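All protein chains but one are shown at their positions in the complex.
For chain A:
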Amino acid sequence: MSEAQVGRSPFDPARDGTFKKELVTLIPHLRAFARTLTGDPTAADDLAQDAMMKAWDARASFQLGTNMKAWTFMILRNQFYSEKRRSWRQSQLDQEAAERTLVAVDDPEAPVALDELRLSLAMLPPEQREALILVGAGGFAYEEAAEICGCAVGTVKSRVSRARRALQAILEAGAYDRDGAAAGDAMYAILADAERLSTLR
């Protein structure tokens, strides 16, 4: 998005009103997506607010009637990764979350606990996590997710299926790690296994 696009030629309050109305309906979804990316409610709301304002500033470049949800998600995602490049904090959070997950003891018959899922999600490589969230929870088609992530449709499909397998492996391993193998090593072994399995199919 260039700054040039921000300066719209005709001032159009009616159009702005329509745009704003739709943008407001998307705020809850932007918050949810931001929460899954950052894993932290406060950081997520900061990110969602930044994305919302970026979308507002760029409203002239948005074509009303096209998919605003996908457009704003793309803005949010770009914002997230440009911030992430500036900080290593997130990778530390991921690591901590991963270690906590593996300590959890779980009954294999029990339904998947939300916290457990949240922590397991944090262990996935970011590109797999976002693909799974967009398609599996955000209600986006593979094509839309591809547009949001700036990659090919086939790439999204493969990321989603790898993410599903890895999540399952991580959740299941939460139970067997009771024997006390080093949590970090176990996690990498699991991820490597999941990765290997997903390339076989």
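A few comments on the model shown:
One rule holds in what follows: a contact is a pair of C-beta atoms (placed from the backbone, for glycine too) under 8 Å apart; a residue touches a chain by one contact, two chains touch by 3 or more; residues count from 1.
Convention: contacts and distances are computed from a predicted model.
This figure omits one chain of the complex; the name its UniProt record holds, of "Anti-sigma factor NepR domain-containing protein", "Molybdenum transport system permease", "acetyl-CoA carboxytransferase" or "2-oxoacid:acceptor oxidoreductase subunit alpha", is "Anti-sigma factor NepR domain-containing protein". Of the candidate positions A:Leu47, A:Ala70 or A:Ile133, contact with the hidden chain is made by A:Ile133. Counting the whole complex, the residues of chain A in touch with the unshown chain are 16, 20, 23-24, 27-29, 31-33, 35-36, 45, 48-49, 52-53, 56-57, 111-112, 114, 117-118, 132-133, 136-138, 164, 167-168, 171-172.
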